[in-house]
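A short worksheet on the structure shown next.
As you look at this complex, bear in mind that one protein chain is not there, while each of the others sits in place.
For reference, chains read A, B and C in written order, and residue numbers begin at 1 within each chain.
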């Protein structure tokens, strides 16, 4: 396993939207990082991204990365079905891994990847970037500090501005594994507690084509934590006014909630009403800062040899919860997490 | 059945808190009503309330009312277990009935009461006063007018400021029949749709004594309407900052939501933060106006011989839903409404 | 001077909008009051209002009132130019007086009226109803209790939804005496302090016809209190989104401010933005409750023989301030109040 120097030397796998975001953060805003190579099976895309951000090398063969002794860490930004294998390869090559979520849609693949990481001793951080959003961090601090008292109930409202293309829906693993998974992670992040039971109900309300593709676009998921705290996550693939991301924790001393971020604080008082600006449009607008901060945190863990803030088990748990939600939705019953994991 | 004159002549059964509220509204703020008598098995209480509001007669024997030809309508404000029998007696005596919710905790009793009403031809209105709150009425209008587009998801957050006394809890029929019942009615009121399935999870978080009394104090209830719309109701018996009553409907054109009412619009900017006033404390503060408005509506129905705005079936449906929620909670499964009603 | 009995017996002078409001409050919502007669030079209007509210007598001759021994108190709701004379007549006849603001547009007339009241010993309350609004009362309490600390600065934003008819503008005495006068009273009410200096700037922005009528429709008035606290009042005759009535007091411990009241708490989240309801439309919607409460306070003062909450001097002071503002605007200089009063 590589010994990290003054600067952490990264290879990026994938050259899509999220790869570009991470590359921009690593090359422009994080002096402690250096990106040596971008790999994508579409080598033209790899080359273009590399050039755009001044990355010295691009390749169409990710295998090159694992053989390259100059590389300390790999950021896996390729499509979901490749994550687990790349984690395994990177672990075997002694490279630390930052991997986009989810690890895999299949629990066997997740476990194989985690086993390889475990064996090799490299560090693995999962890209649940919302954990680094200052709002949710503040909310979690309020819970941890005892400010809300004994927790009673968690409520997460999570709505996309518009549904993804059907081609995406078909490969996504379904709403629970693609969208709710972030909210499951948030539900785990905010409370020092583990979810034991999931009860989910889904519906097709936004677009019948989503239903025809075998997925749902609207859902309500109730969770029960070990402590007995209840939580509820509501999802919709379409809120035409923008990305709606509200979270609230109620406890014995009151509630702390997080409203949507807006691009400005302008208020228009007109004959039509008193109008505030809409929420920031979508993931990249809303969580912009958290993407840089999760990488800073990962780099800090590498340099200081500390535990990463989002572990492989943190990556596994929401997959389990999403699988449980799927069963609950289909079988119309509460599913115990122990059913999935044992 | 009595023919209603210029003024509707009421008898009130019960002399407790809600009875006093209705009596105050009928005697002070509704010129189209007159209260002739207040009956309570505690005749001293009946007498005291009568005197306080200038009601000419008080009695310890509710039976007197039904024999009194001068009475047009009866407002049943006594304890829940007496509602159904009083409805039956009133119907047989040809008196119109305004009855506090719930009709009964037992579906057989509910159906007996409704049958008696049906047979007699008197009008029966159930005291779901929140339907007359201008906020929820505005929200419903927004749904009906098509302003939210095709509905996707309904969210009701409903929290009491403090749990009731244990003695009350023990006789309440449980959280679903005592507290969620109002939210079930709201869920039915806001959408032109019927609920087909209920999935409920409850917990004891506020006070272990509530659990020892066989009840829960925290709940998440997911409903599925005939159209496929999903809804979720969250309940807590304790929100220390006051009565939290927020409702939102999301649809294809956006969402309309209703925030809490506050006693004033003062904002304090201090070193501790930017502080708004807390929500109105509880039911009587929050829904004050709606109590008078539901009676005005009832009286209008009597005088104009139109259908009441909250029918006996509107009183029955939330009881069914609450019973389904109880089963769902205990059996950890989704319960179809058809299981209860058939 | 009449001895007030269980019920205070009122005569109303004037039968216009404000008269009807007071009559409605006195006859319907204030059991401690009785209205015996309504007088208006337009006797048909007097008769109509009397009939509408069940007032037993109407007259076209206000003189009748003063000769009527059964009358305890007179509510003067006629046009401004008649106020001072009616106060004098009522005082001489030993009737207590509730008088709409302003007492008069001319300081000589004001002083004559106050002298007559002083001499007779009757009570006089001026209709600055906003002092009874729970928001402003709460704000004042926050100042008095020391919650804002040592006051620094007062800001009043006061905007009408639409300008009055030109015919009204012409007889109004001008913006300072017609509109700012309420804000001057608020400025005096909120702080335990007296205004010593006024600096005013006015403009015609809303409608040139208002300028042609010799008036202004937009103004900024700066005041300096004896203590050195500064205050600023901004006025506009037109805010198309409704009646905008915001007040803030900044002090050493922070600020307390009062936002607009709205008819409901609905929020619409749409593609156009996040839309709240507009402020309550105008005076009668916004200050509805305060009109009843000022009369309740007046009646309490009569029955308990205590000082009224809004005295004749409270009626005089804003007239002085408005006159000073007019001079300041015309002469482009700060005007000391002592210039006006000495």
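Here is the rule we use: contacts are C-beta pairs under 8 Å (C-beta built on N, C-alpha and C of every residue); 3 or more make two chains touch, one makes a residue touch a chain.
All values derive from a computational prediction rather than experimental measurement.
Visitor: Which residue, B:276, B:289 or B:311, contacts the hidden chain when the whole complex is considered?
Guide: B:276
Visitor: With respect to the chain omitted from the figure, which of A:70, A:209 or A:267 is a touching residue?
Guide: The missing chain is touched by A:267.
Visitor: Pick from C:57, C:201 or C:300: which residue touches the chain that isn't shown?
Guide: C:201
Visitor: For the chain that's not shown, point to the residue among A:61, A:81 or A:259 touching it.
Guide: Result: among the candidates, A:259 touches the missing chain.
Visitor: Contacts of subunit C with the missing chain: which residues?
Guide: 150-153, 155, 157, 159, 197, 199, 201-206, 218-220, 222, 224, 228-232, 234, 236, 238-241, 244, 250, 252-255, 332-334
Visitor: In the whole complex, what residues of subunit B lie against the chain that is missing from view?
Guide: 239-241, 244, 262, 268-279
Visitor: In terms of residues, what is the contact footprint of the unshown chain on subunit A?
Guide: 29, 134-135, 138-139, 142, 147, 253-261, 263-271
The rule is short, and it goes like this: only the chains that are shown with their structure count from here on.
Visitor: Superposing the C-alpha atoms of subunit B on subunit C takes a rotation of how many degrees, nearest 5?
Guide: It is a rotation of 180 degrees, to the nearest 5.
Visitor: How big is the gap, in whole Å, between where the Cα atoms of subunit A centre and where those of subunit C centre?
Guide: 59
Visitor: Among all residues of subunit B, which ones touch two or more of the remaining chains?
Guide: 253-255
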